[in-house]
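Data block below; observations after.
All protein chains but one are shown in place.
Letters A, B and C name the chains as they come in the text, with residue numbers starting at 1 for each one.
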């Protein structure tokens, strides 16, 4: 049986390059279409993309010709699944056109995340939300599944086992976000060297709303938000990759830091049971050193090798006396791997393993 | 009338240099003694100190000879007041010896901060705590006044007007602290470039305990802690100077973000009324841009010119729906000016203006 | 007698902001016109410019309305002199239009630098080239004077006294250039953090050709290049402001490092004799420490206060045994002050002091 043919929309940007890199030797998927903006159409990928990863561009894809992000061109290439890393201004319309043309869209863009029949998915956290695609499939032929914002994703993974075991009442998070989260050209060096920018547009709102959908339930065809109070303060710092987040939370049942740390490091879920190719052995790695996680040392952590950058690394789990049943910890999540391309590929693997595609 | 003669203990370190720099043309104080570790005794200051500020070393002090940090050498120089930037391992004993010898010690070290008869002072916030020096003076002849940790100080200033006007129940703060807070040699470049270290030893404990003393009262000869719940998560980031802090808080009385911002920017206190030389015109500068304060742009803010680095800059004052009467904001405070030498000099100015020295 | 009225073309960019900042209280010049691109015309300066300096925007200019960069609008404002920080694609045409309309243009753009009747001027180095404006004035009514590339300027200043005293045969320079040289948005943080970019488009060619014109002569109405061999290798490093350059050179007459250092630190020229407001007391500051100049510590050096950033700081003057009569040293020059706006203002001061305008 051959591999599933896939396309990458917005393949030349920094998240697009993460897809290209991650799919170079994927056991289940084969890239047959790469799209980019009009100016790049017809060029070879190696000419269209200003490659920024330290691993070399995969030779096969370097020679592929860029196509337009239209359903006909994508379907013409034979692709069934498309990964979307489109710019937000075109994502909404294009992704829906693809779904209506019968394609299966996995998007790490924000356009459709909060749509009532679109799953906002982290396979380890809420794989049961995938059921929502059936409604879409009936309506459109194809469907859209989205992955969350890069800031939400590590937070949601770290909270899930705590939610299961102790319940969560309140979460307050301060983020220290990496530069790559704004795209390769997003943050000028003059703006951030020896500096912090304590603002990321719409980010705090996204963290709060997305987290509630992800940690909520899908019942009788409807998503229902989790009953948790969530507040965020988001900041850009001078780090290349890896979002660090300082989390304060109130659990429903009392829990010691050791119990919380243990439930996190014991946590496994559907992608681990299904042995998906991109699933990390453990979704959460808990470190015991007093000064970890650190982005440069931990952002690519995770075993086995193939799972690099897919695990959420947690450290400094400790009591927070200023809150009732208070706990605080620090987490680190690779924002362009788990926070974007890696999570989307894991979603696609999940779709295949469960026979949805 | 001549100037008051002062000495600087630990004058060659990075905070020591801030004292030297700030006292170069002080209208009330004249530096007559500079101490450093044994290896430097007898050398000229310019030979003993590896000067790291971009403003040149003051010529007069460059030629001064380093003395030992003993009461006899300091008193021999004619100094009445000593500013202590001593390393923590010697601060406790040396500062007390100086006080017992009749000297007036202003320390930004942590050794005596929590002592029951030692004020932990930010002149704008709790100048009335100065009364505690009388007990010391009776006991020792001299006395010690301390300034808080560099992380606590901006936080306490920003909270004071809110405490006065609306009351405070709970404070949760995440810090993004500058490199200079660890001293010039404190953080290796290999440790922090493209990185965050999510841990500063004892810092979270200090923020919580110091804040309660500062925002508390001094009644009938005793300090009484404020009744506020305080939690902190402290992180080192790759910024030269200026601690950024993301604050979540619950007020007692409900207050809109505009009301909170207004009470902060309207706030003035004793140093402003006394027109102390180092007092900023306004202790708190509230900025309205969505992306401020930023350390590189705002750490030296403040008017008039002489007050550079003494104001706390606050921005992004907004509602926090996840807390009852919840407010959140971001603050910036220069950690080696207001957070160390500048605050200590302001304390000394306060002592003089009130006739205590 | 009133001040001379001036306009700033391209006033919202990073060099434009340096002009606005430097001219806030200029004793001879008054800013009456600020131009920017079409999208900004009609807006207030404070709305059109994303201000990036740590010193606040001058209040007077903040409220000025942006005008078009046309001769009629500029002349309508009453301006006689225009400083051009225009983008290169429009500089050539616009600057010439202004000159033909009788305006006196001082440009730090590259468009007209190599024109046969346009001086490429560093007032301390080749003020006698100003004579070339007479030819222009006869032809056009107005005229253009240009300042060199930010990389050439510190190099030329440091070489001039050596050229006078010992003669120069050969110069090889390796540069480590600051981010601001590429404009505020020029270098993405993702491109340069923990990195070097060993290439700056056309820069090496500019250094070689400009240096020869500047160090050459103006005789009988013609510029004649200096007879020096010049080679450059240009690199971008992660420094905000201040170009560092490692210079190897061969002198004609033998000279010891001490003699070379002395002739540099003794050097003064026409701007010093004329006591121009922006002239540094000494064009070259020679430092004796083994590890200076350093960009962060030395880029704003220079006395008196008003001349900050206008001096070239030189250090490590030493013998180079691999060359005949070989000398090597390191220099530092502030690229957006002396390397752009500051040099242009000094040119304008020179024009006025010599009665040319």
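Assume a residue touches a chain if its C-beta (ideal position, glycine included) is under 8 Å from a C-beta of that chain, and two chains touch if they have at least 3 such contacts.
If you're wondering where the values come from, they're calculated on a predicted model, not measured in any experiment.
Trainee: Per the definition of touch given earlier, which of A:296, A:318, A:338 or A:352 contacts the omitted chain?
Mentor: That would be A:296, which touches the missing chain.
Trainee: If the hidden chain were put back, which of C:213, C:292 or C:352 would touch it?
Mentor: For the chain that is not drawn, the touching residue is C:292.
Trainee: Can you tell me which of C:176, C:264, C:286 or C:341 touches the chain that was removed from the display?
Mentor: Considering the complete complex, C:176 is the one touching the chain left out.
Trainee: Since one chain isn't shown, list which residues of chain B touch it in the complete complex.
Mentor: 14, 52, 179-180, 184-194, 238, 240
Trainee: What residues on chain A make contact with the chain left out of this view?
Mentor: Chain A touches the chain not shown through residues 52, 54, 193-194, 296-298, 300.
Trainee: Which chain C residues would touch the chain omitted from the figure, given the whole complex?
Mentor: Residues of chain C in contact with the hidden chain: 170-172, 174, 176, 193-199, 208, 229-231, 233, 235, 237-240, 244, 246, 248, 290-297, 315-316, 320-323, 326, 328, 330.
Following the convention adopted for this analysis, only the chains that are shown with their structure count from here on.
Trainee: For copies chain A and chain B, work out whether under half or over half of the interface numbers are shared, and give different or same accordingly.
Mentor: Same: when the shared numbers are divided by all numbers used, the fraction is over half.
Trainee: Which chain has its C-alpha centroid farthest away from the centroid of chain C?
Mentor: Result for the farthest chain: A.
Trainee: Just curious, how far off is chain C from chain A if you go by their C-alpha centres, in Å?
Mentor: Distance between chain centres: 48 Å.
Trainee: Indicate the whole-number Å distance between the mean C-alpha point of chain B and the mean C-alpha point of chain C.
Mentor: Computed from C-alpha means, the inter-chain centre distance equals 41 Å.
Trainee: Could you work out how far the Cα centre of chain A sits from that of chain B, in whole Å?
Mentor: Each chain reduced to its C-alpha mean, chain A and chain B end up 42 Å apart.
Trainee: What positions in chain C touch 2 or more of the other chains?
Mentor: Within chain C, residues 52, 193-194 contact more than one other chain.
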